[in-house]
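Every protein chain except one is present and positioned as in the full complex.
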Amino acid sequence: MKKDLVIIGGGPAGLAAAVAAYDSGIRDILILERDTSLGGILQQCIHNGFGLHRFGEELTGPEYAARYEQQVQERGIESLCGTMVLSVSPDKTVTAMNKQMGIFTLEATAVVLAMGCRERPRGALNIPGTRPAGIFTAGTAQRFVNMEGYMPGKEVVILGSGDIGLIMARRMTLEGAKVKAVCELMPYSGGLNRNIVQCLRDFDIPLYLSHTVSRIHGKERVTGVSIAKVDERLQVIPETETYIPCDTLLLSCGLLPENELTKSAGIPLDGITGGATVNQNRETALEGVFACGNVLHVHDLVDFVSEEAALAGNAAAAYIKGNAPAKEIALAVKPAGKVRYTVPQRIDSAKEEVTLFFRVGSVADNALLTVKCGDKVLLTKKKRRMTPGEMESVRLSPALLSEANGDLTVCVE
Amino acid sequence: MKTTELTCIVCPMGCTLTVTRNEEGEILSVEGNTCPRGVPYAKNELLHPVRTLTTTVKTANGKLLPVKTDKPIPKESLFAAMEKVNRVVAPEGVKIGDVLLADLFGANLVATADLR
Partner (left out) sequence: MKPTVAVIGGGVVGSLIARELTKYELKVVLIEAREDIATGASGANSAIVHGGFDPVPGTLKAKLNVEGAAMMPALTEELGVSYKNNGSLVLAFSEKEMEHVGKLYARGLENGVPGLSVLNAEELHRLEPNLSPKAVGALRCTSAGIVCPYSLAIAAAGNAVDNGAELWLASPVTAIEKDGESFVLTCGEKTLQADYVVNCAGIRSDEVSRLIGDDSFSIKPRAGEYLLLDKSEGDTVSHTIFQTPNEMGKGILVTPTVHGNLLTGPTALNIGEKGNTATTREGLAFVRETAAKSVPNLNYRAVITSFTGVRSVPDQEDFIIRFSEKDPRFLQVAGIESPGLSSAPAIAPYAVGLLAEAGLALTENKAFNGKRKSYHWFSSLSMEEKNAVIRENPAFGRVVCRCETVTEGEIVEAIHRAPRATTLDGLKHRLRSGMGRCQGGFCTPLLVEILARELDRSPMDVEKGAEGSKLLIGKTKGESV
């Protein structure tokens, strides 16, 4: 079967990309979603805080998803749920499988990768101790509580202060569990300040910064954890170890883009983001294959995912119609100073304004952002505080881009 | 004069607000807000803090349905509200936005998804 556009993933990124591509004139679109309904992870994110940028009002996850589902439905865009994509080949053949159709292949003119991300599991964190039941990633617990209606535990310690962990601290508390502590390895929280206030402080849940879970106890089921302070090198200080009895450990220690399919297509990845390297239109190194949302780099807000996905959807439409903008320049964008990465990593057209997204690797107070080309400073910007937990952005105008005659460096000091 | 620092939770920006009050507790100024919504938030937060409750309810078909209060309710009522919400069973055919429980500490409990 041939398709103009195959979108892998029916979460916020995939839906927004589909709507944008449709509105740019593409009709032959197919969204492939592995779960039983569209909306992706938003379906289990029943809390509010979504949509302020995109819709100007505060929505819950399911409400935000419903808005996009409606747009997809109104346009009659085709989707297949319960469908797992098995591989994407360099010639853009997508192989997928579901119950109704078995294994089938789609020859796509363009592909949008929107597979999202997964949570960092315990093994990757290397927490010593036993391996009992009662250790969950925050997202798995969220699914059990919000979708299936089961409680994974009643006395909880949370490792990592990522937003899902904070949200789950409140959620478990409201459902009758006791959240005894949230430990954060770094000296600052990985989540939004707002969530620290309304998910922890509101319920007197202590947040221990520069702390980690140093050992898991319990043979069949978790009976407790040891927590300890860490030094500047993030190593456990043994004499600070204290024991907290609990039956559950939730992990909220970061998200990792799910790029197995991207790799199968031979598309190069950025070692820092874990996602593909892309140009300003979110086109990967493989022409006609675009990536957006958390599969590209982990976002803080779904609103920005939608925005990025629209960019990718529009660009995919232009590619299909054969009127993609000429790649008249080739600027690599390189992080420097405290900047860990940028998206996009390359710019190949100066026709339109480009918004560069980036994160810092450590807290920068009175941050000075500079965008340079060689020694030439093209732009500077000041900000009171930049933290690794919040994605930053900077706009580069066509005028600025046309001044650049070589690679760009984005630096925060 | 007394100053209090607050983290604004109106939106994900999370601005740090500095609220100055006089001896009588009257608010003299709010600083640090990026948008106008920070000022009423700061006033509310000091006098009678409110929160939007998001949770789930049981349904006629055994699945769960996500719900929220359509406006914030007093913070101290969250657990009392949960008790009431936990007794709600959404009937079949509920659509997003339908009211499932009226006057829940001054707000309505509404569905945030269609029951499918």
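Lettered A and B in written order, each chain numbered from 1.
By our rule, a residue touches a chain if its C-beta (ideal position, glycine included) is under 8 Å from a C-beta of that chain, and two chains touch if they have at least 3 such contacts.
Note that this is a predicted model, so its numbers are computed, not measured.
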Among the chains presented, those that the missing one touches: A, B
Among A:T137, A:T262, A:N294 or A:T387, the residue in touch with the chain that has been omitted: A:T137
Touching residues (missing chain, whole complex) on chain A: 34, 82, 84, 86, 97-103, 118-119, 121-124, 126, 128-134, 136-137, 139-140, 143-145, 147-154, 175-177, 214-216, 219-221, 236, 247, 260
Contact footprint on chain B, counting only the chain that is left out: 56-58, 64, 82-83, 86
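Following the convention adopted for this analysis, only the chains that are shown with their structure count from here on.
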Mean-CA-position distance for chain B and chain A (Å): 26
In the complex with chain A, residue positions of chain B that touch it: 7-9, 11-14, 16, 51-56, 58, 64, 66, 68, 75, 78-79, 82, 96, 112-114, 116
Complex contacts: residues of chain A adjacent to chain B: 37, 43, 46-49, 52, 58-63, 66, 146-149, 171, 174-175, 192-194, 196-198, 202, 300-301
